[in-house]
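What follows is part of the complex, with its chains left where they were.
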Amino acid sequence: MSAISVQNVWAEFGDQIVIENLNLEVASGSFLSVVGPSGCGKSTFLRMVLGQDRPSRGTLLLAGKPLPVEPDADRGVVFQRYSVFPHLTVLGNVLLAYELGQSRVLGRLFGAARRRALEKSEELVTAVGLGPHRDKHPSALSGGMQQRLAIAQALAKDPKVLLLDEPFGALDPGTRAQMHALLKPLWERLGMTVIMVTHDLKEAFNLGTRVVAFDKVRHDPQAPGRFGARVTYDLDLTRHGPVPVLGFPKKHAEAAR
Amino acid sequence: AEAAPKKSFEIAWTIYVGWMPWPYAADAGIVKKWADKYSIEIKVTQINDYVESINQYTAGKFDGVTLTNMDALTIPAAGGVDTTAIIVGDFSNGNDGIISKKAKSLKELKGKSINLVELSVSHYLLARALEANGMSEKDVKVINTSDADIVGAFKAPDVEQVVTWNPLLAEVKAEPGASELFDSSKIPGEIIDTLGVNTETLKDNPDFGKALAGIWYDTMKAMAGAGGKEAREAMAKLSGTDLAGFDAQLAATKLFSSSADAVAFTESPDLVKTMDLVRSFSFEHGLLGEGAKSKDAVGIAFAGGKTLGDEKNVKLRFDPTFMKMAADGKL
Amino acid sequence: MRRAMNVRPGRGGRLLLAIVPFLILAAVYVLGSAERRAANPNDKLLPPVSEMAATTSRMAFEPDKRTGEITLVADTLASLQRLALGLGFATLAGLVLGVALGVLPVVGAGGGALVAVISMIPPMAILPILFIIFGLGELSKVILIVIGVAPPIVRDIAMTVQSIPTEQLVKAQTLGASTWTTIVRVVLPQVLPRLIELVRLQIGPAFLFLIAAEAIASDSGLGYRIFLVRRYLAMDVILPYVAWITLIAFVLDLLLARLARSAFAWAYVGERR
C-alpha cells in the first residue's frame, strides 16, 4: 500500500506563504497530475512529499505512517533540472541506480551482478531512445535527452512512489509519446503511486487518473507572498470512464485553470 | 668613478655585540655631532637580516656596512665592490662557539651532524676547530640552519650540536646539559668585526672616513668612561637583552677601545696570516665565485702596502689611516 | 570591426602571442646585465647568460668535488621527494576533510570554524613548535608543506561539495544511496577534477613552504642551495635555480592539467577555448 495523505500542510519561506493549508488524499496506485500556474508551489509540494523539504506546518502520511523525513529508494524522482550525474555516461547513470542499491560498500557491482545490472540498464537506455548515445556524457546531450535519461534512471528502482517535476517539459512530441508509452505500463504493472507536475493539461489528463490544480484563491497585489496556493480543482478521471487520448473536452481544461 | 663630492651617506648595521655602538651613537647624537663637523649627513640604518644588509651594500644601496672580515672578502670583494675596512672594532674572543648536548670533546663529533649557518664565520670556526683536532670537514655532516632558528633547533630532539654566535650562543649554552666544545678564544684575532666602506666613496670623500672614525672612538669613550654603564645599558636594550647579558657578551669580545690598539692589530703581520686562512677556506667552499681559479683571485691589501693574491684585483683593503688619525687626534 | 571579445587568434597566432612576452623579458634581462657589467666587471647581481650557462652546466653535469654528487640532480631529487610527500599528504587530507565538511552538516558545523582559523595561522611563525614536535629532519619539512597547503584545499573542496546541486544528492538517495555511497559514487568523482585543479594551484605555495623549510635547516635541496649561495650573492646560481624551480612547477602544473582533462573529460566539455 502506498496511499499518500496530506493534512493541513503549509509551506512558508520566511514571510512568503507558498502553500496554504493543503489537504489531499492520494489513493495507492493512482496517478496524480498536478497543474497550476508558474510559481504557485507545485515543485515545493513535490519536494515535501519526497522528504527533501519539511512542511512548515501539517502532516504527511505514506500508507498511514508518517512519511520518512528523508528521501529513500521508495520514492523515485525526476527533477526539472540537474537530476542526472554529469560525471557518468548515459549507461553509467542508469547502472548507478542498480549499483547504489545493491553494493553498500563500494557502490559498485562486479562480475555477474554487474552484467545483469548492465543488461537491465541497456534495456532501459534503449527504451528511452538513448541507445546510440549510451556512452556519451550528459553534457554532450541536448536538454531533452538529459531528461529522458533522468526518467530511465528513476524507473530503474521500481519505486513505490514516483515523483515527476515537469519531466516531459523539454521533450518533443514524438519522444514524449514514447515516454508516455513507457511510463504508463510500468506504472500499471508496478502499482506505483505517481505524482506528476506538468504544465501540459493534455498530458495531465492523458496520463493521470486524477488531476488537481493548485492556485492562489486570494491575492493581495501589494504583497504577492501574503497568500499561498490551495487545491482549486480536483478531478477523478477514473469515475468518468476512459481518458481521452488525442484531445480532451475543452471544459475540463478551462475548469482546471 | 664619480668625483662629485657626496653630502649624505648611509651605513647599515645589524644586531651584534660588536656593532651595537653604531645605533647607540646615532641615538646619543654622536653621529650628528661628527657629521655636522664635516658638514655631511650620515644615516645609520638597522637591517634585520645580516646577509641582506651586506647584499644591499654590495648592490650599492649603502656606503658602508658592519660585517666580518670573512664576509667582507666573500660578498662585496668577491663581487667586485672594492671595500675598505676602515674601522676594525673587535675580534671574537669566545663570542662564537661549538655547543653539544652529548659530546664532551671535539673528537666525539666524528660522523655526527652539526647545525650551523653554512659558509658563515661559524662554519669557519668549525673548520678551524676540526683542523686543530686533526680532523677535517669530511668527518662531520654540516646542516645549514638559519641563525633565526638555531635556538629553536637546539631544542629539537634530533639536533645534538650547533655552532653559533652571541647572543644566540648564550641562549643555547643555557640549555640544560649543553657543553661548549670549542670557542673563538682559541683562535683569537681570526674572526674580526669591522665597518666596511666602499673604497671609491671613501677616496672621493675622505671626510666621511674621518667622521666615522670620530664617531666610533667617541662612542668607545662613552662606553668605557663614567657614563659607561648607561651607554651599555642602552646598547643592551637595543640588542634585546639586559646589561648583564650584554656585559657577558662584551667579555667574550676583544673590543679595541683605544684606536692605538686597533691600529696595532691592523698593522700586525698576524692579520695577513689570518686572511690567508680565511681566503683558503673561502676558496675551498666556492665563496670567491664562479670565476675564481685560485684563492689568489681576489686581492687583499694591508697596511704598509702588503698584499695577498692578485695585485691587479685588490678589492678588500685593511686601512688603518683613519684609525690612526683618531689615535693621533688629527680628526 | 569585430568586437575584441570575438577576435580569436588561430593556432599559429596563439603560439606566437604566447612566446612574445617571454622574448621581451629575456631581452630586458640581457640588456640590464650588459649595462651592469659595463659598470662593474665583477658584478654579481645580473650575471650574463653565458656565465649562468657555465654555472648551470657545472652544477648539472659535473660531480661536486666534496660530495661526489651532481649538485643540481641531488638538490632536485631531495626537493622533489619532500614536495611529493608534502603535496600528497596535503591532498589526501584536503580531500577527506573537505568532503566530510561539505557532505556532513554536523562535521561542517564542528570543523568549519576550526579549519577557517587554522588556515589563517601563518605557518612560518609556528616553525619553532614544529621543530620540537617533529624534529629538524625530513618530517618537519613535509609537515610544513602539509600545514601550509592542506587548509586551503580543505576549504575549497568543502565549497565544491556544497556547490553540487541538491537535486543530485537527493536523487542519489532516491536511488538507494547511503551517505557513504553518495560520497563514493556521486560526490567524490565530481570533486576530483577540482581537487586536481587545487593541487595545481597549490604547487606554487608548496614550493614556497619547501623553500622556506629548506632555508631553515637542510643539507640539500633547491631551496637550501638558493639560500646558501645567497650568502655570497651568487646570482649565477640563484637565477638558474629559480628558473629550474619555475620550470619544474610549470611542468607539474601542465601534467596535472593534462591528467585532469584526460581523466575527467566530462568536466571540461563546457570550456570555450
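We just call them A, B and C in the order they show up, numbering each chain from 1.
Definition applied: a contact is a pair of C-beta atoms (placed from the backbone, for glycine too) under 8 Å apart; a residue touches a chain by one contact, two chains touch by 3 or more.
Since this is a predicted model, take the numbers as computed values, not measurements.
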{"item": "Whole-file subunit formula (labels as shown)", "value": "A x2, B x1, C x2"}
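Convention: only the chains that are shown with their structure count from here on.
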{"item": "Taking each chain's C-alpha mean as its centre, the one farthest from chain B", "value": "A"}
{"item": "Cα-centroid distance, chain A relative to chain B, in whole angstrom", "value": "83"}
{"item": "Distance between chain centroids, defined by C-alpha means - chain A, chain C (Å)", "value": "47"}
{"item": "Rounded Å distance, chain B centre to chain C centre (Cα mean)", "value": "39"}
{"item": "Per-residue multi-chain contacts in chain B, two or more chains", "value": "none"}
{"item": "Multi-partner residues of chain A (at least 2 other chains)", "value": "none"}
{"item": "Complex contacts: residues of chain C adjacent to chain B", "value": "40-45, 51, 54-55, 58, 66, 127-128, 131-132, 135-137, 140, 215-219, 224, 227-228, 230-234, 236"}
{"item": "Complex interface listing, chain B residues touching chain C", "value": "51, 55, 58-59, 71, 74-75, 78-81, 113, 115, 118-120, 137-138, 141-146, 149, 152-153, 155-159, 287, 289-291, 315"}
{"item": "Chain C partner contacts - residues on chain A that touch it in the complex", "value": "50, 52, 70-73, 75-77, 79, 81-83, 85-88, 96-97, 99-101, 103-108, 137-140, 150, 153-154, 156-157, 159"}
